[in-house]
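Apart from one protein chain that is not included, each protein chain of the complex appears where it belongs.
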Amino acid sequence: MKKKKIEDSEIRKIRNSNFSTKRVTVKKLENILYKPHKALDHGFVRVIDYMGDDSSIVQAARVSYGKGTKKLNQDKSLINYLLSHRHTTPFEMNEIKFHIKLPIFVARQWIRHRTANVNEYSARYSILDNEFYIPKLENVKPQSTLNNQGRGGGMNKEEGKSYIKTLKDHSKKSYDIYNFLLNIDEDGNINDTEKSGLARELARMTLPINSYTQWYWKIDLHNLMHFLALRFDVHAQYEIRIYAKIMLEIVKKWVPLTFDAFIKNRVESLTISSEAVRFLKAKINKKNTKKFSISKRELDNLKKIFDL
Amino acid sequence: MKKKKIEDSEIRKIRNSNFSTKRVTVKKLENILYKPHKALDHGFVRVIDYMGDDSSIVQAARVSYGKGTKKLNQDKSLINYLLSHRHTTPFEMNEIKFHIKLPIFVARQWIRHRTANVNEYSARYSILDNEFYIPKLENVKPQSTLNNQGRGGGMNKEEGKSYIKTLKDHSKKSYDIYNFLLNIDEDGNINDTEKSGLARELARMTLPINSYTQWYWKIDLHNLMHFLALRFDVHAQYEIRIYAKIMLEIVKKWVPLTFDAFIKNRVESLTISSEAVRFLKAKINKKNTKKFSISKRELDNLKKIFDL
Amino acid sequence: MKKKKIEDSEIRKIRNSNFSTKRVTVKKLENILYKPHKALDHGFVRVIDYMGDDSSIVQAARVSYGKGTKKLNQDKSLINYLLSHRHTTPFEMNEIKFHIKLPIFVARQWIRHRTANVNEYSARYSILDNEFYIPKLENVKPQSTLNNQGRGGGMNKEEGKSYIKTLKDHSKKSYDIYNFLLNIDEDGNINDTEKSGLARELARMTLPINSYTQWYWKIDLHNLMHFLALRFDVHAQYEIRIYAKIMLEIVKKWVPLTFDAFIKNRVESLTISSEAVRFLKAKINKKNTKKFSISKRELDNLKKIFDL
Partner (left out) sequence: MKKKKIEDSEIRKIRNSNFSTKRVTVKKLENILYKPHKALDHGFVRVIDYMGDDSSIVQAARVSYGKGTKKLNQDKSLINYLLSHRHTTPFEMNEIKFHIKLPIFVARQWIRHRTANVNEYSARYSILDNEFYIPKLENVKPQSTLNNQGRGGGMNKEEGKSYIKTLKDHSKKSYDIYNFLLNIDEDGNINDTEKSGLARELARMTLPINSYTQWYWKIDLHNLMHFLALRFDVHAQYEIRIYAKIMLEIVKKWVPLTFDAFIKNRVESLTISSEAVRFLKAKINKKNTKKFSISKRELDNLKKIFDL
């Protein structure tokens, strides 16, 4: 049982082939089709297929708008309008399919996004590879004192190194036990012919959640942007943000007009509460701002953003 | 305000273009890309874009199966297995986008399938065309006496003709009133400059549900098959079955192996209750079949199918 | 075939019954259970069932937060935090079921929200009532000159009245033709025993989209708020906003803490683009604001909101 190659022969063949199509194509995306983009230590993201480009969004929107939209005739302006006014359905008309390798704990966060299609490598059928995510020293941090769910602040270098060594040793040990339970050696051959070995679906239970898994993941552009807005956010875990960052670059190549509108109107936009609107209005017009009941969290945020 | 052409210049340009792509392509589907297939009297179905082919299903399934699947190495056999065992996720990995023109009452049944993406022509923005579905005489039937929700049996020819005339006249009259409310003439020009006309979102209220609308509709292959199994069923309304039939032909061109498995294991398959299984077993083994408590409906069906 | 009563005997019985339950209950919602709230001229909204209250949201959120959330121990503050930070899953833990009567053109906009469960009255099985939406004079307006998809501005009173009369007459005429095609009289009895009448699924084609339909509609609180934010928006059609308004009042009774947070952080909140953030920051800090490339639409909006 040898390691599965990332690119099997079938895919390699496709990668070197060129077909003729009447469908819309995106040159910049064609250039990176099937190519793995490295993520973390053993992971990757690669585009397997896609449907549509910026013009497909406009095309779909205009069916719904029809004759009345003569004035919005510039694609860029229309895309910006659609995105900023949350007209989401035209963006659902584009689709992209990825092949992704990622640690199980990242996969567990990822899968919470339900509006996607997934085929995951099965550890009931197959044997997982000897690959585990081990963070770099610069990413090894204590629990944040500001953010209840994240990491933050500095850590003593020696302490950090000891944690990394512990993670490495434990990962190695876990994989050894996995092989012991499967009754196979490093090369996947039966170890002890007297023994029957444990079923894969049970033996895998010993693997830690920094083990790598992989899947095919297909999603429409609207839901991909929703995923990216949440998973590229500073509150998301560092390890999933790495994947989001790679996929943002891919979106930029695929649908540049939509990407611009997305960054401006979503990723870097600001949503403020009704009370904060009134507060800012008073501030701008030099009225009394003491009477407003904004939450401390929002007020601190406004101060930081607007230099109040 | 002139009639919108089915194929605007942008699409015509694409239709005559050929692009180079590394994505999987399906020649038989490329041949009919963008071409409208006539449906009913004024409707059509045309394929705008697609993602994947039969091999994409196999590819996705093998990520989830991995190394353990050496024996299922024939695509056809694997696709048949996946479909008959309701392993649905690999079929979600293919996607297709249609442009469809259809009567509103058909659209209302269609839209109940929620796992699709839709952009519909908006009668708030735009003016609907003067096109109404009028059934042919052979499809004009009375309420079925067997099926509470459908039509069936014969109808006096003269009576049928009078109903068709009534539908035609009423449709024409409704469109005249629509124009009157909009304060426009047949060519879309303002009719009476003294009047302001009614907003489109209100004027449309006068249109009957045999008016035609159109939309872009995108769906994955699994959900498309679910849609087709339900809408090609004999209990579905004739007018939506016409669309399902056209789309079945398109699926056949797109993914022939999946199409075969779908017809055998879904469209023409039979599901029988636990009691009916016991009944058939007794029948085959010449045991007493009187003791079984099958519903009359299921028993009648078994008798018809198995010539009991 | 007599008219179906809004409240059949079964429901009336339930309405006067009181059961004992260990589930969370909301007194203010119990008080209006099953009671129809009138909408437009013949429509209504009534609550049939519900699951959860404000505390259920907190309960679900704390499973995901667990021990680390001691500080966020006030329900109100937690709900506000969840809603403003788009932690949407806890709001999905509450569910509500409505019975709604509404014009077909409103139903067509409504059904575009896919994350709900629907059972609609079938005009293939049953005969629709003689009820049509006719707008009041004050809502009869021409096409808006500001908003491509809506109505706006004034209309000559006589012209408006003539449009209303036209709508009324056409609705009546359409229903007469519907009965003629069904071969029944006003009371639902067969009209002409020599004729067979047209199947219901065909006869209905003559009905205009201001006919009333009805359905059971069930949705979780998160998706309901999404629906309400879009359908209570000023750009939504007046006739669906009426329904959204009634449902907002119901949400207020059901989950008052969530309602408050929703109004503040969603309905009356403001989202501004990255460029607009920089512009406002310059404005507040009296820097040069000429260099910013905000779209005219957003700039006009900011001026209006902040009195610039």
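Odds and ends about this structure:
Every chain is named by a letter (A, B and C) in the order it is written, and numbering of its residues begins at 1.
As a convention for this text, a residue touches a chain if its C-beta (ideal position, glycine included) is under 8 Å from a C-beta of that chain, and two chains touch if they have at least 3 such contacts.
This is a predicted model, so every value here is computed, not measured.
In the full complex, the chain left out of view touches A, B, C. Only one residue in the set A:H85, A:R108 or A:K172 touches the chain that does not appear here, and it is A:R108.
When the full complex is taken into account, the listed residue touching the unshown chain is C:M93, out of C:L78, C:M93 or C:V106. Only one of B:K28, B:K136, B:K168 or B:K264 touches the chain withheld from this view, namely B:K264. Where chain C meets the missing chain, the touching residues are 1, 4, 10-11, 14-15, 17-25, 30, 33-34, 48-52, 55-56, 59-61, 63-69, 89-90, 92-93, 95, 97, 99, 117-122, 125-127, 200, 214-216, 218, 220. In the full complex, chain B touches the hidden chain at residues 65, 68-69, 71, 77, 80-81, 84, 86, 89, 112, 148-149, 230, 263-265, 267-275, 277, 280-281, 283-285, 295, 297-298, 305-308.
In the full complex, chain A touches the hidden chain at residues 103-105, 108, 111-112, 114-115, 118, 122, 124-125, 133, 135, 140-144, 148-153, 155-156, 159, 163, 166-167, 170, 173-174, 177, 180-181, 195-202, 204-210, 237.
To be clear about the criterion, only the chains that are shown with their structure count from here on.
Viewed as a contact network, the protein chains are fully connected, with every chain touching every other.
Chains A-B form the pair joined by the most contacting C-beta pairs. Centroid to centroid, with C-alpha atoms defining each point, chain A and chain C lie 34 Å apart.
Contact with two or more other chains is made by residues 65, 68-69, 89 of chain A.
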